[in-house]
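The complex appears here without one of its protein chains, the remainder shown in place.
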Amino acid sequence: MTHAPFVADTMASATLQDLGHLAPMAIVGLWGLLLMATDAFAAVGFRHFQRRIALFGLALAFVAGLTIYGNADYDGGVEVFRGFLVVDPFSAILDLVLVGLCAGTVLVAGDYARTHRFEYGEQESLLCIATFGAMMVGHAHDLLALFLGIETMSISVYVLVGARWNAKPSAEAALKYFLMGAFASAILLMGIALLYGATGATAFEGIRGGVAEAFTRWLRINDLARALDQGHTASPAASDLVIQGVAKAALLIPGVLLVLGALLFKVSAVPMHMWTPDAYEGAPTPVTAFMASVVKVAGVAALLRLFVATFSTHRLVTAPYGWTTAVALVAFLTMTVGNLAAVRQSNVKRLLAYSSIAHVGYLLLGVVAAANFYGEAFASDATLGGDGLSWSRDAGDTAVASVLLYIVVYAVASLGAFVTVAWLSGNKHEALEAYQWSGLARRHPGMALGMTVCLLSLMGLPPMAGFFGKLFLFRAVFENSNPWLQFLVVWALLNAVVGAYYYLRLVVAMYFHTPPKTAPVVLPGKGAPAVVAVTAGLSVALGVLMQPTLDRADLAARAFNYPPGPSKARRVDGLRAAWEARDPTPPVAAEEPSPGT
Amino acid sequence: MNHLLSILLVLPVLGALTTALLPRGEDRLAKGVGLFFSGLAFLVSLPLATAFEAGRAGMQFEERHAWIDRFGIGYHVGVDGLSVWLVLLATFLTPLCIWGAWRAIDHRSREFVVSMLLLETGMIGALVALDLVLFFTFWEVMLVPMALIIGIWGSEQRVKAAIKFFLYTMVGSALMLAAIVYLAVVHYQVTKGTLSFDLADLDRVVLPPDVQALCFWAFVASFAIKVPLFPVHTWLPDAHTQAPTPGSVILAGVLLKLGTYGFIRFAMPLFPGAAAEAAQLLAILAIVGIVYGALVAYAQSDVKRLVAYSSVSHMGFVVLGIVGMTTQGLTGATYQSLAHGLTTGALFLCIGVLYERRHTRALDAFGGVAKVMPIFTAVFMIAMLGSAGLPGLVGFVGEFLIMVGTFSGSAHVLNDPPLLVLVAATGVILGAVYLLHMFQRVMFGPITHPENEKLRDLSLREQLVFAPILALIVLMGVYPKPFLETIDPSAQALAAHFTHKRCASVALARSGASRAALADDFAEACTDPMAVIRAVYGDERAPQVSGFGPAPRQEGPRAP
Amino acid sequence: MNAVPTQDLLWIILAPLCGAIFNLVFGRLAMRKLPDRTAREVVHLVAISAVAIACFLSFSVWWDVMVEGGVRRLVQTVYPWIFSGETMIGFDLLLDPLSAVMILVVTGVGLLIHIFSVGYMAHDPDYHRYFAYLNLFMASMLILVLGKSLLVTFVGWEGVGLCSYLLIGFWFSDEAKASAGRKAFVMNRIGDFGFILGLFALYTVVHSLDVDAIAAVAARGAQSPLVTTALWGVPVATVATLLLFLGCTGKSAQIPLYTWLPDAMAGPTPVSALIHAATMVTAGVYLIVRLNFVFALAPLTMAIVAVVGGVTALFAATIGITQFDIKKVLAYSTVSQLGYMFLAAGMGAWVAAIFHLMTHAFFKACLFLGSGSVIEACHHNQDIRTMGGLRKKMPITAGTFFISCLAIAGIFPFAGFFSKDEILVGAYTYASEWSPLINYLGWGLGTVAAACTAFYMFRLYYLTFEGSFRGDEHTWTHHVAEYPIMWVPLVILAFLATVAGFLGWPHALGEVTGLHLPHVLERWLEPVTATSARFAGPYYVGLRDGGFAHDGHVTVGAEMGFMGVSLGVAVVFWLWARRLYGDGFSKEAEAWKARLGKLYEASLHKYWVDELYDAVVVRPFKFLAKLCYRFFDALVVDGVGVGGTAGLVGWLGDVVRVFHNGNVRRYLLALLVGVGLVLATVYGNPTVSSLEPSAVHRVQSRPDLGGLRTTLGAEPYRIEIGFGSWKKVIDLGPAAPGAAGGER
Partner (left out) sequence: MVPITHFLYLAILLFLIGVGGVLLRRNALFVLMSIELMLNAANVALVAFSRLHGNHDGQVFAFFVIAVAAAEAAVGLAIIVAIFRSRDDVDIDDLGLLRD
């Protein structure tokens, strides 16, 4: 497969130019290495400089991200390194979010490590590298990029989880996480191999083409069989044909499903979620926060990039060959099991871990909806001669935007929550049992308030951002007029009530109960409070002032999925124009019955 | 003055922020600030009463801004006759509660005031919101402060009660949220791509019968729990009993009303077809609630619990008035809401007075109090009689309108309304039974407990807190004119709108279409809505006495 | 109507109301701040002058406007009270002959009783409260009477109920008294329940509760929608009147709701006189006469009213015979007399009912006040067994009491004679759906009751005033006495009880004596009863043709016959009572007691009705309440329903947690299972792996979670076979346009 046309001629200039496009990611990666070096040369006493350096770099990356974020040139998406990565509003948003989340973690990690006596200089660098990997996933435009991003991230996180050498659970959690992660990535890799086998490409665009072809062939085989029944003389090469045709789809589908399984593991969906509570509990709490935010975002980004954007041809999202059935099923299991398991949890970290699982369940519904819409759009393109602005595509974009929004809002809130947990672990024994939180509101009203806001956002209570995230997500799913999905939405909302119960238990502990004799000691330093303040603030602000965020997410989504071929650029321009004109009514091409139904 | 409502929404929040910034432990100061801001809010809200154009059905003080117009969510507020008085009730009761709690709330006053003020914003917002997402937002905003008030300053079982209250309500609102989103999506599809959550827009949508029923019940789930309608009432006694006095007052005074208000504003007009079908069942539930609540109230040995169950009974009347969908019924329901807010609020304040002095709510702990607290006796008695619906006091007007409307006008949705009213009216007897029972146990008879010998009578502060409420209880019973003439037009308009839209929904159902449609499409089909409905239901279900439209006045012209 | 500023009507009500408010607000202040004597002065001066004003206004309006001015109807529109949609309830007042009679009686008697109270309550600490309530009652009663809309009447109706509650339980520290008040209120509420429903029933037809509007509708007689419209298969008129009558039984203490009235004697005696004898309890009669045109349209109700009235009259009278509490006797006699009024009303003898209402107001008030002063004199002792011979020390009281006894017993020429006689005659001669049966019944009951009345009244009189004092010496010497403030009203009332009868001079007596006095009351009330008088057929009200009618009057012979009978009966039983109790309890009395045995017991224990109600109504109610709360609410709804759900969720939570047992290999397995699940969603689908022909079409028909239409139909059927450079293309099936398209 040849790569997309718009790359410069000479390698070198291309590289520099591309690095420019990738500035945020590049900076973060670079800083990862830099920190490694500084740590090697810095004396032990100067460890705390590591954090400042890291924060400086992240700030730099953030600014760079902002320039790209605001830059309209990227609205159509710019492919860099010969289509290996892409820079578009979607990745721009993710860059900012990931850098922000990473910074949030960095602010706390140092204090935590110092308090618990396992301070080590590589921490910041590892965090940066993991974030770099996550960002790469966000930019991924090629299976290889995706794989490398995921692995870079995962491997660094394995280390981070196990870094607390003076505590047994840490190592255990690391091993569990590592074994399962490695197992999953092996499965992922096998899936990738099959995909490559089916489509002969690793670049998404190429895969997409191959997918379509594979399916046309698949169908033709069935037709051939029918033809044979109808008494046509079978051609001598029929058997080869069978091999060739079947093989393509027969490789493609298991490939898709294996990759799906692996990614579902990464976002810790039931039943691949088992590692989550253990890893979250055993890991140093800031790392838990990192996992619950950055890693989750990366996983969802991968799902969106690969599945919603690429594997969303009509046949791949509809039964019997579609993967959406699986995701919907898993979503159901995930939200249910996640919530139920959290109900009886007294350990705050485990509780939040299960709650994070539950949230993934809601989120997967959005993924299904988006994919369905894109599949429909794809079909209407194919049948009605591809109008990029079809109703379904617009709906799909909205769905993607909603998913994006939801994961961001969730990541912010859960970062705040976990950081609060970390902050409460000022001495040997972390305050991980709910009862230890009793009367927090009296001792530290500010933090209690912040935590409460984050919890309410997770609970999905207006006017917190979490509510609007749910609202838009479920709106998108409802729009996808499918009774099963609509039932799942109602189910999800009822689940949210169960969720409310266990979040409420923390609020109750903080506000209703009187403080115990031995109050939890809190971390020194202003890092954690700052993070909680910011996350809480965002959890409110993102909700009440949703519109601008939404515009960006929308734009991201609109540049996100594309019909193959040159129509893309035209479409994006058209979309931008339409969006500037704020015309909410898309044409209703999808309303017309298509031939064949 | 068209920003009035917004100001009204912002003021308490400002107050909350100010209070939150106060230094810790400044109890009196915090309450003072809270009292100041809530009182200010009340003053600001007064123009609602004075500048409100009586005799106009539409929304007034309307205000509309884009908020999240990517999804057609707007900031759209306004009041009409059905909501304006409830808003005033909220702004009226809040300062009284804060003032009344001057001694009752002795710790963490700062948090208390913040909660109260946020709660006030939530209540007002839910009453004035005309955009469903906005409404839902405020609806949920009320939840947390109320739960805090119950859970922090309540009595023994407070935590359980708070959680119960919270979750109970959330279950309902979860379903309602689903219905709201669904409705918006359908609107989006029916209008070929107009995104909107605005009530006026969504109101144009007519859903096919089955879906309509689902959505209606989803809304009902939320509102019925809030009302509370039998059999989802069990959170109320706990919440009421455990909450501190101001909490109970606000809960009974305003929060419950939001349930019935939701019925009036959203559930009934949005899904008239389903509402008409469900009316019978709802009416029966309401009546069961009336009788059952009264019976259970009589069985209580805890004064507060008793009054709590009396709320179940009273709110049953309100629901009965609503589901009958007659002008009188709606007017009466709204009025009865106000009445219940005042009388039950007053009763809870009275119980608070006793609780402050004796720290018990057990009926047996009292007796003969009237001897030592004459002023209090008078206050308590007026509140009690108002609650019992004595003519000439506020409680009677609403009950009468509800029952007369249902009895004579609601045949178009109910079977044999007279029988329903007959059963409901037994509530009038039972009300007297349990209220007098309570009153006698507490007030009359010899003083059996020596502690009661020394009870202080109402202090000046308490008298000043009670005075306005009692004044209203009497005034609104004797001279309801100013209230009725603002409520009535809106009620009439709503009833008429209900019939028209119900006709549209009937027409849609008859056309056999499985997709939703716009009400406007049936405009010509529904020139005579009642005829269409009759054609479907047959004459015996059709109204013998239409509660709609301009009706002849038998007793001369109404005074201007 | 313009002859007088119509505010007067309103002021008739407002005056006592203001008095009440004054005493409620400032009375307590006065009692605390001022010296006791002055305080009481202030209080009762305000109260009495308030009533006096009302009384004066009533008389002036009545005289100037109605008698002099010849205006028969006065309407005052005060303000629209309750309105919504088509409903419009104006707070309007109506003064017509009927209400005129009522307000005169009410304010007149009320004034006297106020004055009496000054003496009776002289030493009560809650003086101000007492007078406040009394004024409040006057106001309510006047609202009841003057209300033009029935709903306004209802306001008064409940208002008087409230005041009665407050005054019965006036000495609330005594549990029993408080309970008596509660009982009265609740029983009245049961009645009011009927009342309000009756109003609704009327409303459905009339769309208004205004008396005139109802009259206008009813005037159409047999064609009136009141009759033609059915509610629950019965004409609305019947339903409505039955329900209203339920209200009347509550307010006017008729069977089955009469038991509260005897208990109501717990209140101060003047209250009993005013509320439970003269005014409030007669409201039921007033209501029926007020709505006579509706009742006339419901023959069934009429019959029921008559029978209930008659039965009550006798029933209560028989109880009265054996009571020893002076007030209880009077209470039962009140119930019995009210029974008479209902008997009359039920027979359609409206005038007779009102006539007896009026006369009864006089003599019964007199009796009660008399008993009041006796009780006061006897140191708040009410048991006639410990009285006797009081006449020597309280002659005026005794005299007035005696006169009233004559009146109530129906001895010529005292007021009671005329009114009661008119009732009995009416009972016999007036038409009814079930004539003559019902006439015999009514007349019989009435006559027997008259006998009993004479007996127990004189028994009471003789046991109290004649013979020798049976109480302790100390009381006799120090307490027994009478004071002007108390006997002045007695005298006035006694006088009225003597002469009031001449307002209803029967036609026949005119024939006999040649003294042709007009039947004033009948003429006066003519406009009120005119409507129903015009009804015919089954709704006809008036003399039936039993051969005793002669140009609209009962023939002299018949009339005289009835008079003779009733008078004779009365006199006989008077004398018998005198013989039995003329000087304390005689041997013969004891003998009779023994002879009657069980019957006596029954009467003494009021036929155990209270116990019956307690067993049949009260206990079951309490049990039901407990059941609802303890079992249904706490256990079923909250326990199973709510708690069950929560428990289920928790249990499922535990179940789920079982899987997270920390074993990595299990986790790995789970991961693999997950992947397997994902694969299964596709490969579990039978259509997938198989290549058999119609697979594609199954695919289409299968419900898919994607929920999107499939585009199979648009696919071209083309097979490409190619190895290296060699390529062969086979086209199968219809080549769709743009065959290159498909899913590209």
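Letters A, B and C name the chains as they come in the text, with residue numbers starting at 1 for each one.
Methods note: a contact is a pair of C-beta atoms (placed from the backbone, for glycine too) under 8 Å apart; a residue touches a chain by one contact, two chains touch by 3 or more.
Just so we're clear, the structure is a prediction, and the values are computed from it rather than from any experiment.
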Message: Given that one chain is not shown, what are the shown chains it touches?
response: A, C
Chain not shown: contacting residue from C:Leu34, C:Ala122, C:Val571 or C:Leu669: C:Leu669
Residue touching the undisplayed chain, where the options are A:Phe62, A:Phe90, A:Tyr112 or A:Tyr196: A:Tyr196
- line: The missing chain sits against chain C at residues 657-658, 660-665, 668-669, 672
Query: Touching the missing chain, which residues of chain A?
result: 1, 143-144, 147-148, 151, 155, 158-159, 162, 165, 168-169, 171-176, 178-179, 182-183, 185-187, 189-190, 192-194, 196-197, 200-203, 243, 247, 277-278, 281-282, 341, 345, 350
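Just so it is clear, only the chains that are shown with their structure count from here on.
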- prompt: When the mean CA coordinate of each chain is compared with the mean CA coordinate of the whole protein, which chain is closest?
  reply: B
Message: From the mean C-alpha coordinate of chain A to that of chain C, what's the distance rounded to whole Å?
response: 73
- prompt: Can you give the whole-Å distance between the Cα centres of chain B and chain C?
  reply: 31
- prompt: Using the average of all C-alpha atoms in each chain as its centre, how far is it in Å between chain A and chain B?
  reply: 44
Touching two or more other chains - residue numbers and ranges from chain B: none
Query: What are the residue numbers in chain A that touch two or more other chains?
result: 481, 501
Field: chain A-touching residues of chain C, taken from the complex the two chains share
entry: 649-650, 652-657, 659-660, 662, 664, 666-668, 670-671, 673-675, 677-679, 681-682, 685, 687-688, 691-696, 699, 702-715, 717-721, 723, 728, 730, 732-733, 738, 741-744
Statement: Note: in the complex, chain B contacts chain A through residues 66-72, 108, 111, 133, 136-137, 140-141, 143-144, 147-148, 151-152, 158-159, 162-163, 166-167, 170-171, 174-175, 177-178, 181-182, 184-185, 188-189, 192-195
Query: Hey, which residues of chain B end up touching chain C in the complex?
result: 164, 168, 231, 233-235, 292, 295-296, 298-300, 326-328, 331-332, 368, 370-371, 374, 378, 385, 390-392, 397, 400-401, 403-405, 407-409, 418-419, 421-422, 425-426, 428-429, 432-433, 436-437, 440, 443-446, 479-481, 484-485, 487-488, 491-492, 495, 544-545, 547-548, 551-556, 558-559
